[in-house]
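Can you keep this structure in mind? I'll have questions shortly.
Every protein chain of the complex appears in place save one, which is left out.
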Amino acid sequence: MERTFIEEDWMSKPDALVYDNHPETLIDRPLHYCPGCHHGVAHKEIMHVVEELGIQSEVIGVAPVGCSVFAYHYMNVDMQEAAHGRACAVATGIKRVRPDKTVFTYQGDGDLAAIGTAETLHAVNRGENILIIFINNAIYGMTGGQMAPTTLEGMQTSTTPYGRNIKDIGYPLKMTDLVAHLPGAYYVTRQSVHTPNAVRKFKKALKKAFEYLKDERGTCFVEIVSNCPSGWKMTPVESVSYIEEKMLPEFPVGDLKTPEK
Amino acid sequence: MERTFIEEDWMSKPDALVYDNHPETLIDRPLHYCPGCHHGVAHKEIMHVVEELGIQSEVIGVAPVGCSVFAYHYMNVDMQEAAHGRACAVATGIKRVRPDKTVFTYQGDGDLAAIGTAETLHAVNRGENILIIFINNAIYGMTGGQMAPTTLEGMQTSTTPYGRNIKDIGYPLKMTDLVAHLPGAYYVTRQSVHTPNAVRKFKKALKKAFEYLKDERGTCFVEIVSNCPSGWKMTPVESVSYIEEKMLPEFPVGDLKTPEK
Amino acid sequence: MSLNEEIVIAGFGGQGVLSMGQTLAYAAMLDGKEVSWMPSYGPEMRGGTANCNVIVSDERISSPIVSTFDTAIVLNQPSLEKFETAVKPGGLLLYEASTIVNKPTREDIDVVEIGAAKEAQKLEKKQVANMVMLGAYLCKKPIVNVGLVMDALRKALPERHHKLLPINEQALERGKALANGGG
Amino acid sequence: MSLNEEIVIAGFGGQGVLSMGQTLAYAAMLDGKEVSWMPSYGPEMRGGTANCNVIVSDERISSPIVSTFDTAIVLNQPSLEKFETAVKPGGLLLYEASTIVNKPTREDIDVVEIGAAKEAQKLEKKQVANMVMLGAYLCKKPIVNVGLVMDALRKALPERHHKLLPINEQALERGKALANGGG
Amino acid sequence: MSEGNGKDVRLMKGNEAFAEAAIRAGMDAYFGYPITPQSEALEYLTREIPKRQGVVVQAESEVAAINMIYGAAGAGARVMTSSSSPGVSLMQEGISYIASAELPCLLVNINRGGPGLGTIQPSQGDYFQSTRGGGHGDYRTPVLAPATVQEMVDFVFEGFRIAEEYRTPTLILADGALGQMMERVELPPEGSLPHEIPSWATTGKTPDRESNVITSLFIEPEKMEKVNEKLQEKYRSMEKEITFEAENVEDADIVVVAYGLSSRISQKAMHMAREKGIRVGSFRPKTLYPFPYEALGKLAETAKSFLVVEMNAGQMVEDVKLAVNGKRPVGFKGRMGGMIPDPDEILAAIENIDN
Amino acid sequence: MSEGNGKDVRLMKGNEAFAEAAIRAGMDAYFGYPITPQSEALEYLTREIPKRQGVVVQAESEVAAINMIYGAAGAGARVMTSSSSPGVSLMQEGISYIASAELPCLLVNINRGGPGLGTIQPSQGDYFQSTRGGGHGDYRTPVLAPATVQEMVDFVFEGFRIAEEYRTPTLILADGALGQMMERVELPPEGSLPHEIPSWATTGKTPDRESNVITSLFIEPEKMEKVNEKLQEKYRSMEKEITFEAENVEDADIVVVAYGLSSRISQKAMHMAREKGIRVGSFRPKTLYPFPYEALGKLAETAKSFLVVEMNAGQMVEDVKLAVNGKRPVGFKGRMGGMIPDPDEILAAIENIDN
Amino acid sequence: MARKATVLIDKELCKGCELCVIACPLEGLVLSDDLNLKGYRIVRLDTDKCTGCVNCALVCPDSAISVFREPKAAKPEAT
Partner (left out) sequence: MARKATVLIDKELCKGCELCVIACPLEGLVLSDDLNLKGYRIVRLDTDKCTGCVNCALVCPDSAISVFREPKAAKPEAT
């Protein structure tokens, strides 16, 4: 691997590596995602946060069914692969029997907001002390780009070939807003990872979420407005503009609920 | 039956009967409910409204699994008995293939707000042109008085024998509030039937709901804050006070969303 | 002949129908008998009625649900309607006086009216009407002695309710007396 | 001998791998042959690769999925790695010149490099690289004639794209020429 | 993509073929949820139905989809859903309800490798679930097992007919390969399967009739037993729908029994064996329920042994044994978890018996 | 309610008895959803667990409950859920996942009359679902069929042991009567079934080991086939767990085969028949899967015929036929939809064979 | 004085829940000691002053109550 190659003398100094692309918490293995897919960004930065907080041995993750079904191939923490939509129920099961652990789910919009609606809302309503990471790319990536509940109005997908028609099939579902309305939710935020600064903000929010979990006062919920270049039939670079121009107006980033409020 | 017995001369005049306890839309059959159960009040008045609107032949109802599973024994309209929690999906199926009909569901809080959470919210989010009647008695009546998602804090049920503990099992779920947040919801209201005036208001709201349905602009949703003397282990009369003093503060009546707003 | 007594106890929800059956079954179990107790369950409960089958036997019990009975103890009118015909010829039908409008009509069985509610009122504890009834039954069919019933109650009731044991015993005795034509 | 040709076509998602296979299968179907076309499907697509099996036969086809091939047409390096070993001895391996870093090494099969992408660029329509490749294949194994391939394209393409037929035909011909050592 | 000889002949994917067939069979509505390897059906329908006739709704889950089917079927519509193994498992409660309420509908399971999330590759691991009613209670569903894309089309028509004639949910069980592969198909003309709204459907109570009620609840066990007796009677009467394909069985020493994709491969193996002089026949049930017990039982009088080939751990083996009833040995050759057997290994299994 | 003779003897409802047994067997967590006729289990546990040890959560549905079970079992806990027929149907996907991921857990199905919403009365209509894996793919679950409230207790201990020894979801299948009735039970002491957190469980990755992963996804069919082979091997190895109860079979002309409640009634009928001089024996499988094929097959050498008695349409009949393998006729007497046969009608069926 | 309004209570439908009792503004309904065939104590009207306000009927869960009111003298029909 080239990354062990030293080009300048100072590079071998201990502090020189300011961004380590493979922290201990990230398994060194090529990702299976399409080029430019934000799942990769999210995985990597979640694991950076786990590394920075030094909680690797406390964490138990739950992977969904969706493109990120193999999250456990990359995240170097104990993990369980849940059935489609049931990650929050699985996380509940884990957390209830291992109350001293930090349990998180990582779920797509099909998983969390379609088939998993009940499990998600009820876990939050019970105030389960878990962290739900919701990666919303407004489409079913895994199965070939079908409409998700979060698909934007007019957006073309393989099951809305003429664009999502509100009258027929309804509105982009704002799960995060619903979650924020539940008293069991403790910290609820929506972020994105489409620019370096967005990534920085996401990391900060995620770190907060992990920390708030320790309060044991309810569910933490972090949405990531994300992309799917393949499903959107765009280049990764185009997908970044689409996020900026279409996704964020519908799903604006920011905290929806904080413990202080 | 005694009700054909005429005590005063004027009683045989055509206009004398100002409250007919058995309109054509209500099947003349003793109800199986416990004494004082509000399911009976709700059934009767829903059918009075159908009668008054003259829509008996247009209406298709969906009964839930819950004490009102036999609603079709009483409501003299075409009906389908849905699986537990799935009434909104069943109603969607009916309405999509019979778009000219008026389709309603009648569901308890276990049915609609626990196992049926996803089906309910997604039907509303799709803006299905159906009417959802949600009878919330804060308990699972049918199965013997277990906790429902809407059970009040501290309330004793057969599965919260020491009172509902928020920390452990979460908060009374306000489904109607969640529904009102969805753009697919057209008219959302919460009513009760515990006093004569409450019944009058409920009827008015229900009539509006049926009428709004004709606009074909989204889902109408009517919650009825209701009782379960058996599950609550109270007399019917005590249950009326409980509604007034405990239920209504948590579930206040009124419109949550109207087409005008 | 070996004992095999099949009983139905039926009435309203609040009348202590189920616990009467349990107490009887428990007492018989303490006596070394094979016993089973089986409640009716389900939506028919919604109407407010409840009933249970109790079987006390010297032999292993096959099914806890039976459709004809050696004894029916009925505490309200709908139960009478439901179970009068289910009593085996020569069997016993005990009923609560105050709740029955249309009296039983069968003549091939032993029909006994008991004013258990009234008797309980006299004891100033209407909850023990079921024990009056049980006492009456045990008078007619002494399949287990009252001492064991008291043992059963002692074990079934939580400690803090043991102060109620004496009144239950009184009720049982009054029931016996009533069934004996006394009281 | 009766015809039974089993082909795999593999490359990146955007390279027209699947439609190349469909066109071939369709043409052979028009020729009265038994055909099957089977895509790879599933998460391995996430990496951006795609492949399909095509079988053209005089006889009823048993399984549409086979693990060794008479011909492999590969359009990128990972596909070469995956399928080089799967070509039957004596079989044919066609590969796209521009995407292959490490060349194939087998000597018991017929290995042909085709600069299909470059050729398509010359035609100023990079989408037809797959047809160049198909032409090259049909030169090596004329299991169906180019006229039928054009018929297949005509039927498969929506009317509004029929203006593209000529350039596709050109591409097919260029491919044939390339494989013939020409071009 | 038609051949232009009057017949409507195309090269089609199994998933698209059965979707197109449904439109042509006059399907009123489809409710479904994406899952590999059958999502193309929903995709095809969302593309075609807006241009043609009917309703198509992407449900929020398979649980919702099957209950939408219940509702629409109860309202008298001709309806279909499709899914693959995990999704079909989620439908089991709903299917039991539909069977009990006696509603007609067509379900398609494009079987993938299980259990659990498994693989998305072709499998026949859902045989038990399909033929024994994976849901609760004593119900069965007729199960049709196509072996070609053409049959994916034909069995849609057949499936709707059976569903409506017997008022029963009817299942097409095919493996992932049949859903994904393209083959030549000839499509029947649109509207060739007539359909009237049945009188029992919930279409609004008119003054001339009592209210129609669709339910599966019969709280008194005496009534529920009657319902069950009626169902069992119906299942018995379905025996006349049994179909199968037998080849070379007359003189066969060994009969290979297989359905769907594995039957095609088995037939190839049979031909290979015949070339080697081994007298092999092939028997393919097209209906897995009701199962051709009788026809297979008769073969036990002439054949010396049976070999069942499945893409599972040997589920149909039980039915074959029940048919053969101890008269002859029943062997098994299977692949699991998404693997497809090849003709050579079946041939080897045949030769193994023969020796 | 103990007898006070040292032993802990009580008069208990089946539902409460198995719940109490679970606490005594060291259950770490229970996740469930109310449904008649088994809601008393959840009620009992919500009452007892706060005073004792463990976790109890009322889930929002059976789908959620079974997935909570998956999570908790994956984290190494000893877990149980219970439900009744429609609820168990909803769990089928989850059970298939648990089987595939090889997680131990105990499931209790207090079977009621189906299909559909049906009745809430006792039934054995879920035999197929239980023994053939109602979910997708080639998995099985060991199935224990208690016939007394005492066995409802004993089989909880047995069930946890089997679940953990084989890393498999294990099912107790009992009918509604066994859940609702009270009988005498003797309770084993608390903590008599040791339990350690298994090394494969997700308990947090420590530096001394790789991360633990619980999954049922093996996307390459080659791997998934391996997983399946391992499962099949495991199922074969379970055969040593087969248990049954045979009475009067040595000299029997007719063997009545029944499980659960119907076996009790059948035994009564057997005694009645013996009194009439008919040589009847009774055979009761306690494990429905793995099924005692061999033991029953041996009886086919001495008995002249078999009569299967079930509270369903004749589901175990298939297993008995598979065991008897054509050697003897297999008759059937059943009631459906929540009806319970009485000894007289079984006797009549016996006499019918005898003549 | 003749009554202006009255209610009819279907004895066999009444379950004695007393919801009508607390709904009557006149406190005109009372639980009697009579049992119906189901064994419920039933309600009866114990006033001549009933106004026909229908309150009781509205809250009765069992549709046991119908309400009658003396019609106003019919207006002479317009010709």
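Order as written gives the chain letters A, B, C, D, E, F and G; numbering starts at 1 within each chain.
The rule is simple: a residue touches a chain if its C-beta (ideal position, glycine included) is under 8 Å from a C-beta of that chain, and two chains touch if they have at least 3 such contacts.
Remember, predicted model here, so these are calculated numbers, not experimental data.
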Among the chains included here, which ones are touched by the excluded chain in the whole complex?
A, D
Given A:103, A:155, A:169 or A:193, the residue that touches the chain left out of view is A:193
Tell me which stretches of chain A touch the chain missing from the display.
1-3, 5, 7-8, 10-11, 13-22, 26, 30-31, 33-41, 44-45, 193-196, 199-200, 229, 235-237, 240
Touching residues (missing chain, whole complex) on chain D
12, 47-48, 76-78, 81, 99, 101-102
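As a working rule, only the chains that are shown with their structure count from here on.
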Which is the least count of steps on a path of touching chains running from chain A to chain G?
2
Report, in whole Å, the distance between the mean C-alpha point of chain A and the mean C-alpha point of chain D.
39
Could you please state the distance in Å, as a whole number, between where the Cα atoms of chain B are centred and where those of chain D are centred?
63
Give the residues of chain D that touch two or more other chains, as numbers and ranges in rising order.
42-44
Residues of chain F that touch at least two other chains are 36, 57, 60-61, 63, 86, 93, 97, 101, 117, 119-121, 215-217, 219
